[in-house]
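For this view, one protein chain was removed and the others were kept in their places.
The chains carry the letters A and B, assigned in the order they are written, with residues numbered from 1 in each.
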Amino acid sequence: MTTTTIDPAPRRSRDSARRRDLLVRVGFILPAVLYMLAFFGFPIVKNIVMSFQAYDFATFFNGSAPFIGLENYAATVTDPIFLRALRNTGLFTVGSIIGQFVLGMGLALYFRKRFPLSGFLRSLLLLPWLLPMIVSAAVWRWILEQDNGVLNRFLEGIGLIAEPIPWLVSSDTALIAVIGVNIWLGIPFNVVLLYSGLQSIPEELYEAGALDGATGWKAFRHITLPLLRPVVSVVLLLGVIYTLKVLDLIIGLTGGGPANATQTLATRSYEMSFVEFDFGQGAALSNILIVIALAFAIVYLRANARAATKG
Amino acid sequence: MTPMSTSRPTLHTVIGIVLVAIMLFPVYWMVNASLAPAGNALSAQWFPTDPDFSGYSRALADQGQNLITSLVVAVGACLLSVVIAAPCAYALAQLRIRGTGVLVFFVLISQMIPGIVIANALYTVYSPLGLINSIPGLILADASQGIPFAILIMRAYLETFPSSIVEAARVDGCGHVRAFWSIVLPVSKNSLVTAAIFSFLFAWSDFLMALTLTTGETIRPVTLGLYTYIGTNDTDWSAVMSTAVLSSLPAVILMIIAQKYIAAGATGGAVK
Partner (left out) sequence: MTSSSTSPPSPRVSRRALGAAALAAPALMQLSGCGERSSRSGARDIRIVDYYNTPADDVAINGTFETCAAELGLTFSRERVPGDQLVAKVLQMGSSRTMPDLLMLDNPNVQQVAASGALAPLEQYGISTDGLTPAVADLGTYEGTLYGIAPTVNTIALFYDVAALDAAGVEPPRTWDELRAAAAELTTADRYGIAFSAIASYEGTFQFMPFLWSNGGDETDLRGEGVLGASQLWSDLVHEGLASRSVVNWGQGDAIDQFKAGNAAMVVNGPWNIAGLRADTPDLEWGVVTLPVPVAGDESIAPLGGEVWTVPVTGDEEKQAHAAALLKAFVAPEHQLFMGGERSTIPGHAETAARFAAENPDLGTFVEQVATARARTAQLGPDWPTTAKAIYTANQRVLVDGVDPADAFDEAARTVD
């Protein structure tokens, strides 16, 4: 026989139950929080501190890094290549994201159809990510070689161009070439994530929609896109962040050249640190890059929060 | 009958093959270069009519141990990433805890830090701790790219998770952990596998951590082992390309296996 009497004890046990519940929920995120703090806390702080110091080659050995306030930031922004790098970064990011996303979405939608070998072919699409960057860069440099590269030979062979295109050696085409290679590299990322997202949409919804006459493009607009929104926005956001950070690819293809035609903020930051050995300025520029990426992140978080309350 | 099966499967397979072939042309070119006579990767013909396998024999002889190291580190980092990120992503997406917006923000910022900054900072910490040249050390370091990514991706997928199922279970008296383990995880297999794939890929193709946190004498992932053929003044391209081809094989097989798990409509029947 159970008795239900109301006395102070249940409130205490209610509080302790709530506290236990909170502890359990916090336990879900605690390992991640600790890992993040341990592996990223120090580097983030160090990068910020370094951007306010005169940190050069000798500092690594004698530890002397005098505080110079905002001088690094001022020098970075007034650097003659800064504006060019900023413009290149913008073009590079916009071009890459549009190309990767559109082609990636197209491929993901195509591979939803069930046909023999579709799974196998989809897995093969990940191959570009399995190649070491130095190998990809070398292969693309051979393909894009002006005089003997396969691409020019092919284009001339089918009569599309009369003169070989100086892909990587002319300031007019170098950035386009680099964007093209980056799109190639970004497609697998987009395809896999978007495909996975598409697969999570229950097929019953499409069946129901088909009954109402919503097929093809209409189905895409009214069923696919809304349900895919969180995945699309995270893919776009991460795409932007990773593209802003792209370094090895550009260094491997052109080294930032020719004549600074493919310098981006990321490559400039690397160059300032490891070629000019002005680590303070390099840190300052990478912090500026982080702030730019943060702007996108904030837009994402706001849009996310709004959509979450709506849905 | 589902609306997704197609009426002309063979045609679609052919188109699929053509699309993938175009995408993978550079990979074909890499294989082509690996078979070109030594030192002539530059003048490779369209088709390797006279294949030279000496690059492969060099690669096989030198890189076996490195491949195993790479596999162990990548699988370890992948598992660690998923184990740490999945509960966190679930909590951020579904469990309401105050102040977690800050965590998401922090995770996003961590993705923006240049890799070399992290590697340098880790070196100063690993050195006195004796974690240099250790597999666990590398696994921990390589997970640094996978964990934030996995958190963000899985959180995105879990946001559209039908919380009604979990609520029903909770009403029945199921605890958070039980609900997570028995209900959420099986249903969100797609996002788990996707996150795992990318965590594996990030760790597999990592060069910076391997370079910074090992001295090359005991353990060497294959991304570093590649540099045995890249001297300061001359490069043995056919060996480099051969190593790249050989090292992609186990990874491709893993990818093919993993992709089978991204099944359609995983969340479909769960609500019922």
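The definition used in the following text is that a residue touches a chain if its C-beta (ideal position, glycine included) is under 8 Å from a C-beta of that chain, and two chains touch if they have at least 3 such contacts.
What you are looking at is a predicted structure, and each value in this text was computed from that prediction instead of being measured.
Novice: Just name the one of B:T13, B:S134 or B:T235 that touches the chain not displayed here.
Specialist: B:T235
Novice: Could you tell me which of A:L70, A:A208, A:L225 or A:V275 touches the chain that is not displayed?
Specialist: Touches the omitted chain: A:V275.
Novice: On chain A, where is the contact patch with the chain that was removed from view?
Specialist: 20, 23-24, 27-28, 30-31, 34-35, 37-39, 41-42, 45-46, 57-63, 141, 145-148, 166, 168-171, 254-261, 274-277
Novice: In the complete complex, the non-displayed chain touches which residues of chain B?
Specialist: Residues of chain B in touch with the missing chain: 37-43, 116, 120-121, 123-125, 127-130, 173-178, 211-212, 215-217, 224, 227-236.
In this text, only the chains that are shown with their structure count from here on.
Novice: Round to the nearest whole Å and give the separation of the Cα centres of chain A and chain B.
Specialist: Those two chain centres are 15 Å apart.
Novice: Once bound in the complex, which stretches of chain B touch chain A?
Specialist: Contacts found on chain B: 2-6, 9-10, 12-13, 15-17, 19-20, 23-27, 29-30, 33, 41-44, 46, 83-85, 87-88, 90-92, 95, 97, 100-101, 103-114, 116-118, 120-122, 125, 140-141, 143-144, 147-149, 151-153, 155-157, 159-160, 175-177, 180, 190-191, 193-194, 197-198, 201, 204-205, 207, 223, 226, 230, 237, 240-241, 244, 247-248, 251-252, 255-256, 258-260, 262-268.
Novice: Chain B touches which residues of chain A in the complex?
Specialist: For this pair, the touching residues of chain A are 21-22, 24-29, 31-33, 35-36, 39-40, 42-44, 46-47, 107, 110-136, 138-140, 142-143, 148, 150, 184, 187, 189, 192-193, 195-197, 199-204, 206-207, 210, 227, 230-231, 233-234, 237-238, 241-242, 244-245, 247-248, 266, 269-270, 273, 283, 286, 289-290, 293-294, 297, 300-301, 304, 308, 311.
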